[in-house]
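Of the protein chains in this complex, one is absent; all others appear in place.
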Amino acid sequence: MDLVKLTIDGREVTTTKGRTVIQAAEEAGIAIPHYCYHPKLAIAGNCRMCLVEIEKMPKLQIACNTQVTEGMEVRTQSPKVLQAREAVMEFFLINHPLDCPICDQAGECWLQDYYMQHDLRKSRFIEGKHHDRKREIFGPHVVFDGERCIKCTRCVRFLQEVTRTEELTVVNRGDHSTITLFPGKVLDNPLSANINDICPVGALTDRDFRFRVRVWYLQKTPSICPGCSTGCNISIESYQNRIARFKPRINEEVNSHWICDEGRYCFHALTEVERLASPLIRQEGGLVPTDWQTALGTVVSRLSAAPPAAGVLSGRSTNEEAFLFAKLLKQLSPQARMEVFYRERELTEVERILKSPDRSPNFRGIRDMGVSSDGGFEPLLRELAQGKFSSAYIVAEDLLAQFAAGQELRDALAKLAFLVVQDTHLSETARLAHVVLPATNFAEKEGTYTNRKGRVQRLSPALVPPAGVLQDLEIFGRLLSLAGAPSAPPNSREVFSQIAREVSRYQGLSYERIGTQGVQLET
Amino acid sequence: MEKILLRNVDAPESHTLAAYRSRGGYRALEKVAREMSPARVIEEVKASGLRGRGGAGFPTGMKWGFVPKDSPKPKYVVCNADESEPGTFKDRLLIEKDPHAIIEGTIIAAYSIGSHTAFIYIRGELAYASQVLQKAIDESYQAGYLGKSILGTGYDLDVVLHRGAGAYICGEETGLLSSLEGGKGWPKVKPPFPATHGLFGCPTVVNNVETLAALPWIIDQGAAQYAALGTEKSKGTKLFSVSGHIRKPGVYEVEMGYPFKRFLEEDCGGVPNGRHLKGVIPGGASMPVLRADEIGEVRMDYESFQAAGTMLGSGGVIVMDETTCMVKAAWNIARFFAHESCGQCSPCREGCHWMEKIFWRVENGQGESADLDLILNISGNIMGNTICPFGDAAAMPAAAFIKKYRAEFEAHIAEKRCVISASG
Partner (left out) sequence: MLPVLYLAQAEFGYLGTDAIEYVAKIMGVSTARVYGVVTFYTMLNMKPIGRHHIQVCRTLPCALAGAEKITALIKAKLGIDAGETTSDGKFSLLEVECLASCGTGPMMQVNEDYHENLTEERVTEILQSLK
């Protein structure tokens, strides 16, 4: 690799040949303001915000399109540069509506941020402002405000280069230029909402998130998307213990800067449910609340009394949970068969850019933890429907809702000697249970997922579970104790340490090593 | 002075192959084909001192020399016939009256860089000129000057005529290439430059009509003959389009270095109707205007115009007499640039319209005292900060009008009306 030495603002910087000034500066922790430049999109060079001074060049140069050369001297803060930057800011703002108080981008708007840094002066523009389309619906997730748009074309380039769906274009010329769809078209490709993320201003905003929370109130938690086994890195952004939105978190090994729309909005279905507030137990006339001790005791005694047992774990369960679940089921019912929920669907070409065909983000890790017999999930389900099991332990999957033609399954579940369902809410499947254990969702727990390609990544709790429920991990731990097994470690981190000792492929791993970017398992 | 570029335009049926050949046409091509290697042609053009006639004045031979010789990609020559600079109509004359000179020049350029496909990008509005040119191309194919194995040399070249569709920016060479590629005429960020990454990402030379039309004479008569004309740095002859308040408007061929004042007063007959000269734009609407009192010593070459604070540009000479309102003239040009800004980069997109709006206010009695300095400031903020030279082209005339005629602008603001009675 050829290295190049240059100075930026008097600091010596070493970088790789072929890099641009803006990249070299970023590596050195020097932020050069920009709008149109995006590391994953072709260089447009249109915003002119990243103009810098380069020794021996008479004109200012855009840092995004200037490759570093040996001995280059770059100035990003010289009076000439600052003046050009102020000028560009002014050009962007003359026709801008300055409607920050009602703009959803406020607080994460690059116009606001750079104005605070570079302009901060009174407008000299006394002409009538140019008008453009307001609140135009581009698609199910995207709404457009033409007056706030700075024509950086990030959205256009994303749709040309990443999805290759090309729904948007710039039409007209001069200050009549505007971003638009072809008449009659809808922007509904499976990655469409990413353009809201990359829009540096309030021109494209997220219809789902719009006006829900001012962004400065959001609490951000790094985690993993529970939508499928790609394991896209996300930031869970929450407010008052509710998820407000997912944002992609950059991980070049997994999802780069993007997430798919299905993943982005999957938290609604997974978290916005009527939560169970205590364990339930079946009595004459139906399910009634009970205490944890009774519920857990009943599970241990009745499950071990009704072999063979079938165990179904949700694909959203963590490795740590799966590790304990496998131990638990073997302890209670030595002939038990268990599988992680797994089903595939057809994906379109654009979906395949990010999405995996399943909805089980951790199917691979769960199998690694020993929750897998030979046959896989479908045969287990068939046998369950055929009445080949006497008892079952189903975690966080509403099997009846998943399988519409499930009369046979329904009858079979109803006939089981004992059925325990562990979930966040009273699902269709849970209604058939003898014991229902209220547990947590993906956003409430700590743990790890192993994605389809074998990358171990960390989930972090963004929300506090409601009163009356227990963490899945704690439920399994308490059941193990009741079943007479050696006591399980008290928390996820320590369970993972045990995994790292006992599961050969995970040897040597720790939460610290996994960090925020994950660790790839050796194949 | 012997005419080089206009040597044929007054001949009967000058646009036909027969007329062109009878006047020595395609002799240069035969010489090139039989006697000269591509490298030799480039040397000859370098020796002639020919500089690009589109406006920038870059040495033509040097431009060709930037094209990589060992590129595995196809190479292209593009003739820029998108003549759109206000005040300029010289290329149109050449296309309509001497199309074969352009074609011959295009073939010579293509041969010298090893290109086998050349495009002539003509502005869409020039329908008649397009027909003439296409007919000439067809004739040229039939005569064996184009197509397979030109003049039996084994060298192949196709020339494709492509019409624009109405956009000044397509005269900027990378805007032209974007348009030719099938897109909007958006100029491209540089680097890379067209010589290495031009049309469809391939090495490309873009030359103006007038530049290419000069080549046959240079090759035929020899570089030394051409270099003997003009000044030390501005060689040969240049076409000037003259319009506005002038007795004899039209296209003139002038030896570089010719006195500008004499040109206007004697060759062009001076300002008519007994009026006086107020100002003149020497190089097309994108160049700074000169006041009447500034032209005395100016000579018609790149260096002299530059020394006078303006540029030779496209050689579009727009003459304005004392009845002209310079505020309205400045607004007219600002409106042109606002209308033609491609809208891609922020300083030009926003700045051109802003300046146009301010000029309009001043002309219409709504000017404010801060407006003039504001325009100077906006123009300074555009200059040098845009993707392509269009930004400078819009900024330079705006600033020049204010600097040169400040009192007239101030009077408009003070009296809240146009102080010049006649229209301009």
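Going by the order they are written in, the chains are A and B; count residues from 1 in each one.
Methods note: a contact is a pair of C-beta atoms (placed from the backbone, for glycine too) under 8 Å apart; a residue touches a chain by one contact, two chains touch by 3 or more.
Because the structure is predicted, anything quoted here is derived from the model rather than measured.
From the options A:Thr16, A:Ser123, A:Asn172 or A:Gln407, the residue with contact to the unseen chain in the full assembly is A:Asn172. Taking the complete complex into account, B:Ser243 is the one of B:Thr196, B:Ser243 or B:Gln366 that touches the chain left out.
Of the listed positions B:Lys31, B:Lys73 or B:His339, the one in contact with the omitted chain in the full complex is B:His339. Residue-wise, the contact with the chain that is not shown comes from B:Gly183, picked out of B:Gly183, B:Gly201 or B:Gly269.
The omitted chain makes contact with chain A at the following residues, 165-173, 180-185.
Although one chain is not drawn, its touching partners on chain B can still be listed: residues 83-89, 91-92, 123-128, 162-168, 179, 182-185, 241-245, 249-251, 285, 316, 318, 320, 324, 328-329, 332-333, 336, 339-340, 342, 423-424.
The criterion applied here is as follows: only the chains that are shown with their structure count from here on.
Centroids of chain A and chain B (each the mean of its C-alpha atoms) stand 55 Å apart.
Against chain B, the residues of chain A that register as touching in their complex are 43-49, 51, 58-60, 62, 65, 67, 83-84, 87-88, 90-92, 94-95, 124-128, 130, 150-151, 170, 172-177. Against chain A, the residues of chain B that register as touching in their complex are 167, 184, 189, 191, 338-347, 349-354, 357-358, 361, 368, 370, 374, 381, 384-387.
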